[in-house]
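Structure incoming, see below.
Excluded from the complex is one protein chain; the other protein chains are retained at their positions.
For reference, chains read A and B in written order, and residue numbers begin at 1 within each chain.
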Amino acid sequence: MKQIIRRLIALVLTLLLISFLIFVIFQIIPGDGAVSRLGTNATPEQIAALRKELHLDDPFFKRYFNWLFGLFRGDFGNSYKYDRSVAELIGGKLKVTFFLAMESFLLIVLISLPVGIFLGRTAKKPIGAVLHVTTQIFMAVPSFFTGILIILIFGLGLKLFVPYYFVRPENSFFGFLACMIPGAFAIAIPKISMVSRFLRTNVLEESRKDYVRTAYSKGAGEKHVFYHHILKNAILPVITILGMTIAEIMAGSIVVEQVFGLPGLGQLLISSINTRDFPVVSVIILYMAFVVIVMNTIVDILYQCIDPRITMED
Amino acid sequence: MRRFKRFWNKRNHYFHVGAILLAILFLGILVSYFWLPYDPNAMDFSVANSGLSLRHIMGTDEFGRDVFSRVMSGMQDTFIIAFGVVAVGGLIGAVVGSLSGYLGGWLDEVIMRLNDTLISIPSILLALVMISLVGAGKYNVIVALGIAFIPSFARLVRGEVIKVKDAEYVRSARLMGAGKLRIIFIHIFPNIFPTWMAGVAVGFNNAVLAESGLSFLGIGVSPPDASLGRMLAEAQGVMFSSPWCVIAPGFFLILLIIGFSFVSENYSEKGV
Partner (left out) sequence: MLLDVKDLCVEFRDKVAVDHVNFQVDENEIVGIIGESGSGKSVSALSVMGLLNEDATVSGSALFDGKDLSELKVNERQMYKGKEISMVFQEPMTSLNPLMKIGRQVEEVMLLHPEAFGTLTEEERKAKVIENLTIVGLDHPEEIVSMYPHELSGGMRQRVMIAIALIGRPRLMIADEPTTALDVQLQEQILQLLKKLNREMHMAVLFISHNMSIVRNFCDRIYVMQNGKIVETGTPEEIFKNPKEDYTKILIASIPDGKEREDKDEALEEPVLEIKDFSAFYPKKKKHFFEKGGRVCIVDHVNLTIHTGECVGLVGRSGCGKSTLSKGILGLLKDTEGEVVHHSEHPQMIFQDPYSSLNPKKKIGWILKQPLALRTDLTQDQKNKLVIETVQQVGLMPEVLDRYPRELSGGMRQRISIAIALVQGSKFIIADEPVSALDVTVQKQILELFLKVQRETGIAFLFISHDRDVVKQMCHRIVYMANGKLSDEEEGKEILDKDAPV
C-alpha cells in the first residue's frame, strides 16, 4: 500500500514537472504570443492590448499556475491560427487516436503472448529459429513502411480493405473501428515482434533456473514444468514491457495516421507544428505524455500487486 | 588482424550477417560520394515514371529522376544523421550516466528523476517538440534526436556503473588512492564499454527509425537533403502508379535497420 502511495506521489510530481517543461518550452521560449498572433504588421498598441488580454505581462509563476489551472478547468487556450479554442480543435480527433491506440494495444497483447510462448517452446527447433529471424525482420520495419506495405498488399493487391476510407464514429461506430484496423496492425506488428521475442528470451532464461530443476526432480514432466513454473515467471516482466509499448504506440500513431489518412491527433500535431501553432502543439504533447505516464504508473502498480516479492517488502 | 579474427569468431551468425550487410551498405555509401549512375536531382521527363530497366535499375520517379541514385544519396544523409545522433546522445549520455551513477546522492536523484520523466516520452515526440521550436533541417534533426537519445544512454551507463562501482577491484583501486575521475574512466569504463557499444548499435537502429519517421512526417531533413524517410513521404502520392518509388527506399531503409539490429542482437544474446 505504501509502495502504491509513493508511486502515486511520484506520478503527480512527474506530471507537474512535465507540465512545467512544456509550459516553459511552448509559452516562454517561442517569444511573444501576441506578436505571432497578430503578425508583424500590428501596431504596438494592438500588441499591448492583446498582451493584456492574454495576461502575458503577468509574473512567470502566475502565468504558469493560471495556465495549469486552466487545463484543469478544461480551458486549453485558443489556437493561434484558427479562431477556435484548442479544446474544440482536439475534441473529435481525440477519439480517433484513442481507439487506434486501443486497437493496437489489444492486438499486441492478444498476438504477442501466444507467439512468444510458441517461440519459447520451439526455441531449439528449426521452426523456432526461422520465426526468430522473421520477428527480427518485422521489428526492423518502420511502422509507416509497414503501413505502406499493408496498403499496397492488402488494400490494393488483395482488396481486403479500401485504402484511405474513413468512417466517422457518428455514422457507424463499428465501421469506425473497422476502418482503423489496418492502421492498428501497422503500429502493432513491430511491437508484437518485440514483445514476443522478449517473452521468448525470458522463457529460455527461466528454463535454466534452479527452481526448474527442482520441479523436474519432483517428477514433473516437461509440459507441467513449462505451464506451472516457467510461464508465470517468464510472463511477469512482460507486463512492464507492455507498459512501455504504450509510449511507442503513441509515437507510432502520429506517423501511421499520416499513412492511412486518419484524422487523429497525430495529423493535427504535425499540421500545427508546421504552422507553429504552439497552444495546440503544447496541449497535444501534454496529453500524450500524460497518457503514457499514467499508463506506466498503472502498469507499475499492477506489477506490484502481482509479484509477491515486491508487495511483501513493505 | 589476429585480434579481429578472434573477435569475429566469438560472435554468432546474426552478427556476421549484420556486419556483412552493413559493410556492403557502407561501401555503397562511400562509393556514392564519388560516383553515381545519375545526378540524383537531375530531372528527365522523357523517362518519367518508368519501371525497372537496365538503364534505371530501380526505375525513375515522376520527375524522371533515377531512383537508385536518389536512394544511394538518401542513404548518405540517413547514415550521417544516425551517426551524429548516436555521437551526441551516446557521448553526453555516457558522461551524465557515469557521473550520476558513480557520485550518487542528490545529484543522481535529480538527474534520474528528470531522466525517468523524459524516457517515458517517446523520443520521436521529444524530437518533435524541439524541432517545432528550432525548425526542420539536417543539423536540427541531429541535435533534436541526439538530445532525445541522451536519457536512454544515461540510464544504460548509470545502471552499469552502479553494478561495477562496488566491485572489489574498484574498491581496491580506491584504497590505492585513485581519484574519482581516474576510477570512472580508467577502472570502470573499460568494463562497461561492451554494454555501451551494444547501446550504440541499438541507438543506430533507433536513430535510423526515428529520423526516417520524422522525415516521413515532413519535419525532418529539408530539401535539397533527401533522406530515405523523406523519399518515402514524397513517393507516397505515387505509390499506386509507380510503387517502385516507395519500395526501393523502403527496402534499403529496412536493410540498414536490419544490419544494425542483427549486430546488436549478438550483444543482447551474450547478455552484455
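Simple rule for what comes next: a contact is a pair of C-beta atoms (placed from the backbone, for glycine too) under 8 Å apart; a residue touches a chain by one contact, two chains touch by 3 or more.
Because the structure is a prediction, the values reported are computed rather than measured.
Here the missing chain is touched by one residue of B:Gly51, B:Pro190 or B:Gly237, and it is B:Pro190. Taking the complete complex into account, B:Arg174 is the one of B:Arg11, B:Arg113, B:Lys138 or B:Arg174 that touches the chain left out. Mapped onto chain B, the interface with the missing chain covers residues 167-178, 187, 190-191, 193. Interface with the hidden chain, as seen from chain A, comprises residues 2, 5-6, 9, 124, 209-211, 213-221, 224, 228-229, 232-233, 236, 307-309, 312.
The criterion applied here is as follows: only the chains that are shown with their structure count from here on.
Each chain gets one centre point, the mean of its Cα atoms, and the points for chain A and chain B are 22 Å apart.
Of all residues in chain A, those touching chain B in their complex are 13-14, 17-18, 22, 25, 29-30, 136-137, 139-145, 148-149, 151-152, 156, 201, 247-248, 250-251, 254-255, 258-259, 269-270, 273-274, 276, 278, 281, 285, 288-289, 292-293, 296.
Looking at the complex, you find that chain B touches chain A at residues 14, 113-114, 116-117, 120-125, 128-129, 131-133, 205, 209, 212-213, 216-219, 229, 232, 236, 239-240, 243, 246, 250, 253-254, 257-258, 261-262, 265, 268.
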